[in-house]
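The complex appears here without one of its protein chains, the remainder shown in place.
Moving on, here comes chain A:
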Amino acid sequence: MEKSLFSFIWKFSAKQQIFILLVTVLSYPVSYVLLELPKLIVNDAVQGDDFPRDIFGFEFDQISYLLLLCVGFLGLVVLSNGLKLYINVYKGRLGERMLRRLRFELFQRVLRFRLPHFRKVSSGEIIPMITSEVEDVGGFIGEAFALPAYQGGMLVVQLGFIFMQDPLLGLAAISSYPVQGYVIPKLQRKVILLSRRRVKNVRLIADKVGESISGVPEIHANDAAAWHSADLSDRLYENFKIRYEIFNRKYFIKFLNNFMNQLTPFFFYLIGGYLVIEGNLSMGALLAVIAAYKDLAGPWKELLAYYQLVADVDVKYQTVVENFDPADIYPVERLTADECVELTGDLEMSGVSFSGGAAGQEVTDINLKVPEGAAFAIIGPDGSGRSEVLQLAAGLVSPASGTVKIGTRDLDKLTASTLGREIAYVGGAVHIWTGTIRDNLYYGLRHRPLAELEREGSALSDYKRRLAEAAETKNPTYDLAAVWDDFSAAGVEDMHGLDARALDLLKAVSLESDIYRLGLQSRFDPAMDDVFADRILAVRRKLAARIAGDPEIAGLVELWDISKFNASASLAENLFFAVPSDPEISMENVPELPEVRAFLKETGLDGKLREIGLKIAETMVELFANVSGDSGLLGNYSFITQDDLPEFDRITRVARSEQQRPGLTQADQDRLIALAFKLVPARHRLGVMDDAMKEAVVAARATFHKKVVATGDSFVAIDPELYLPPLTIEDNLLFGRPRVDRRDARQRIDAVIRTIVEETGLREPIVFAGFDYHVGVSGSRLSAGQRRRLALVRALLKNAKLTILDDIATGVGEEDQALRATLQEILKGRTFLFGAPNAAAASGFQKKLVLEQGRMSQDSDEHA
């Protein structure tokens, strides 16, 4: 990578830099004429004579001459500013492109680091380098050559003028330059060193913050917050010290510079004055020189600022780039090559040694041979070199000496396009990507976009622009929106086949029932698949029929019925007989919605609901006033929290007081209504809902449907014939609420739903709906076991020639035993390496290889 910023800029933007320079130089005469024209207008057109004038064969009298000059002036104003606008946009665009190129190059280099290198660098340090540290570079690139050339040129012109007036005065004008030219770089060098230190210190801060976030449970568990606070505070102080010193020096440079610049006139007045008195220089010439010197200060200042900026940006560039150039970085072809070599033959390691850089991460003189299609277990406790041998076999790390071969191919010489497709590897610490389960399942099949996406109209021109920009900045042109899933690698025809295959594997590793449950709890958009929605509706009808036919079950649920109050549902659901289209919207916010507010006002229910809310609040305050917060009683049973209690206490006192003022604010009233909305009469039994109110609520439903549901899209009506997207699949299936006043009603109804789902063959589609479940940041919404199994299915889907599992399903429990047997069955006929910490987990493998302290045990063959 280019070691200095200027070589980077010149290498990738020489043509553009010259163009910017040319346009800048071109703009100079325009601005010159623009400055001259006003003089001409005043002196010649307004105060001049000899009219009419003859210009290009046309005659102009005084007025039309004035008009001509003014129009010319206007034209130049437009031209000059237009040119400025154009060149600024051009520079900005160039800067952004170069920045994109630089950032991408840095990221690609991260991908090219060898695995052991990541033990030395942390993401907390790398991230600010790629994001914020290079930011300034982008703004600078457009100015890199044009500014010094332009301002330097100006400086030379002005100096020439002075020298032409009088060489001695010229010397006086530049007398301070050598001093400045000597002292300022010396001072600047200190600033550069300080800047470097500052950048590194900030990186350290970023790293410490990042580490504190990922290790926050440890901090709390060990009461180490004070230590971390002191540590960070110390770093911040360091930062302050460095910054303070930088300021001092920077402003000192500025001071020195200003001082020198104002020292020069001293010489002018002294030497020039002497010359004028002696009669060697005319008064007019001296004044002209002093005026020219004033013009000199502008470019000089600009150049100095530029010099400081260069020093700053260059040091930033270098401090970033030096981190991305490790000696052993993989060649770029390893990432970009798209050639997949078929890896057939036996896996063979001969004389392989490797060191991860720490004790327990090294292996010495490994010789082994795994025949094609065989299933071997590699046994050794953590630190025995087991993981290293498996990573060597996967081509993830390269041996320090010796070779790892499959057939005749040396893994170290192959590209990622072969290693990542022909070998499946699941290590002890699996990573689940933030995204859906589907994204994670098919992750191992997404090597390159497979089919060109058909685009038309603006989408096509948009795409073309994207490609052109990518080419401009040496970014990849892969289309993110295209189909990436490699069906043929998974041995299937299309998406349906792939889903079916994934389902089989999920069943095999017993993850399918988990995903079924996630599917029941997930929401799906019926617009995507209306057949599925219809099938859910069919199950809903079947379930309703079964409920109607069986009084036992009928007693467990209250189905939605537009003419009946549902005591097991909340008052809000009862009143609206609709649900907010946005499932994220909480009951706290519903009363604030303008359409809801208008509806409540119109039906006159707002007063009644407030009254109910008030009664609830009073009861809550009365019941829980003497209960201490840590008892947990309130959180479990009431619909308000301990923290809300004082607030509601205040609201009830205000509401019940006779005084008109201060009265309840709109927010207070909304809170009361929200409280009423959350009431589930069968559960809360507060006696606040009488039959008249129930009737009023039921009667208001039609109004709500007409006024709110039909006119906007913020609510979806509860309709037995429609799929309701805001509700989970499970709630859509049941179309009612399990009764809260029957023992285990939810479980018993769930069992009924499960049977009907099985009978109607809906289980599969529900599992597929579960594929779209979002797993949270790095899979945080899945359990550790689920994450491991998901990663396992991801690897199995690849159908790789060689499958390597390290520390997966190595328990002695029945579940793990069964899983091991299943894995062997699935991978039959393909090469399979199974890493396990103990021999007990390796039953059923053709051969066991034992590792001890980084060496193959002599007796490894006896385990056969």
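Here, a residue touches a chain if its C-beta (ideal position, glycine included) is under 8 Å from a C-beta of that chain, and two chains touch if they have at least 3 such contacts; residues count from 1.
Keep this in mind: contacts and distances are computed from a predicted model.
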item	value
Options "Fe-S cluster assembly protein SufD", "Cation/acetate symporter ActP", "Carbohydrate ABC transporter permease" or "Crp/Fnr family transcriptional regulator": UniProt name of the undisplayed chain	"Crp/Fnr family transcriptional regulator"
Full-complex contact with the absent chain, from A:Leu256, A:Val483, A:Ile585 or A:Leu686	A:Leu686
Touching the absent chain when the full complex is considered, from A:Gly555, A:Gly663, A:Gly712 or A:Gly811	A:Gly555
Option from A:Asp741, A:Glu759 or A:Glu815 whose C-beta touches the chain left out	A:Asp741
Hidden partner chain, touching residue among A:Val627, A:Ala717 or A:Ile826	A:Val627
Contact footprint on chain A, counting only the chain that is left out	552, 555, 619, 622-624, 626-628, 631-633, 636-638, 682-687, 739-743
